[in-house]
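Only one protein chain is missing from this complex, and each of the others stays in its spot.
This part shows chain A:
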Amino acid sequence: MLLKELSSLASPLSAGQVDKLKQLTAELSAVQLAWVSGYLAATSEQGVTGVPQVAGSNEAGTEQVITILYGSQTGNGRGVATELAEKAQAQGYAVNLTSMGDYKTRQLKQESLLLLVVSTHGEGDAPDDAIELHKFLNSKRAPKLDNLNYSVLALGDSSYEFFCQTGKDFDSRLSALGAKAIAPIVECDVDYQEQAEQWQADVLEAVKPLVQSAGASVVSIASSQTVTSSFTKQKPYTAELLVSQKLTGRDSDRDVRHVEIELGESGIHYQAGDALGVWFSNSNELVSELITALSLDENEQMTVAKESLTLRDALTNKKELTQLYPGLVSGWAELSQDAELLSLSADKALTREFINNHQVADLVKLYPAKVTAEQFVGLLRGITPRLYSIASSQAEVESEVHLTVALVEEERDGVSRFGGASRFLASAEEGQEVQVYVEPNNHFRLPENPDTPVIMVGPGTGVAPFRAFMQERAAQGAAGKTWLFFGNPHFEQDFLYQTEWQQYLQSGELSRIDLAFSRDQDHKIYVQHKIAEQGEQLWQWLEEGAHFYICGDAERMAKDVHQALLDVAVKFGNKTPEQAAEFLEELRAAKRYQKDVY
């Protein structure tokens, strides 16, 4: 929302308060505004502490509350849940919107209407903030929920084997505990928007006979909900790219970029730990390759999402060309009637493997088919923005935002295939427009107390948010110790931001750094090995209250680091493996163990 549009009608403020706010904000620069917004966010967080979980709720006795819970890793789930809350409120319902991570499980028994939005990651894993509730519902402690009405919206990616698994788990457990589904579970793929809207409409329709709406209820936004910008995924800000600088040395086998983007007068505020959503266009070369391969006319007019445009435009700006999904593989199999592809698409595991190793252009090259432009575009999913962990702090870079972007590049049969967004950013020229929005990540935050030590594990581009953390702490003049674990293949070529870490070490702002360059010796060394090696020290830091952060690869690294941490707790904390697991769970619950993994 823009300030000039701020009125008492559209906000919970009185007319007098609105005037005061307008008066103040008119005097402030973008940087001051950003600071104030952070100040207010922090103040509101403190203010909410200790307030009963459900605002204006059952105690009144007359009004039923719709509780909307979300479990979200990348912010999509939270986005859908927030929309739903707004719509419900607009219809006059009392709503309690909260993250599963902040939800008290003992509250469950008292709920009568529960709407859940939850995503699934990796091999059917729950997002971090949903882990506890997920576990609770599956445990013997879970209560009977005969009086509960619910519905689940599951978010997922159909190219993964355990598609929407977490959502399915919630659905089946709630049902098993006696709760009644008011609308069937909806399983959404990566382009979830349409289905999500339908589900929102369906559930709001279904609650009508169950809940009395009562005019003036407010949306209770849990403490971690801080709206930081009026620019969203749907309405991104058109920013200017300042720099796309290669960080890896010329003999590196990877291309990692330091990208700087100017947010100008947008007033966008972000916090260390947040992610930036980046919309991109597909490269001209890739689009041309597809059009040529399919013998289509690039100027053919078509309609995509009610918009009329040419085939080239649709492929460049509207459709996902770099990531396959099972529906596309099976659809293409039907069109091509290729026996090999038909049998491949009938096998889930094979499809999965194929998807992981191919792009759309590979598919049409390997299995030629005669298709119309309409058919082809119809098979493709909509383009979706990519999220990058922000590598800067506004305390340091003010109206800029920095990213650390690995150019995804694979070579197949002598042809290079690139990641859509990473190629867009890597080949972008100075001054180029790029559409962005901030995706807050309240599950990845520096400790509030600047004296608290932090341990940061960020191999590869996982180091990005820790650059933001260090900038933030340096600007604060924080006294807390800091410890970075970084790794990559080669010291000489792949030491991202080497000179900056050296400066932080020299100034003492970075207390220590441990490095794992996997390919600089006969045997591979990774960050988890360094953690094991430094176990005693690390345990001491944890004893001193250190927060532990992991950013980067979810599939292997985060799991290996987690295991290394368990081992440290066993070895130096004299714990049994069970106690160690419990200990880490406690750390997680206390927000002392946070992950930003993908």
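Criterion: a contact is a pair of C-beta atoms (placed from the backbone, for glycine too) under 8 Å apart; a residue touches a chain by one contact, two chains touch by 3 or more; residues count from 1.
By our rule, contacts and distances are computed from a predicted model.
Trainee: For the chain that is missing from this picture, which UniProt protein name fits: "ABC transporter ATP-binding protein", "Sulfite reductase [NADPH] hemoprotein beta-component", "Multiple sugar transport system permease protein" or "Phosphoenolpyruvate synthase"?
Mentor: "Sulfite reductase [NADPH] hemoprotein beta-component"
Trainee: Tell me which residue among A:250, A:370 or A:523 touches the hidden chain in the full complex.
Mentor: Missing-chain contact among the listed residues: A:250.
Trainee: Specify the residue from the set A:103, A:332, A:418 or A:495 that touches the hidden chain.
Mentor: Reading the full complex, the residue touching the unseen chain is A:495.
Trainee: Sort through A:191, A:520 or A:553 and give me the one touching the missing partner chain.
Mentor: Considering the complete complex, A:520 is the one touching the chain left out.
Trainee: Could you pull out which residues of chain A are in touch with the chain that's been left out?
Mentor: 245-250, 258, 491-492, 495-502, 505, 513-515, 520-521
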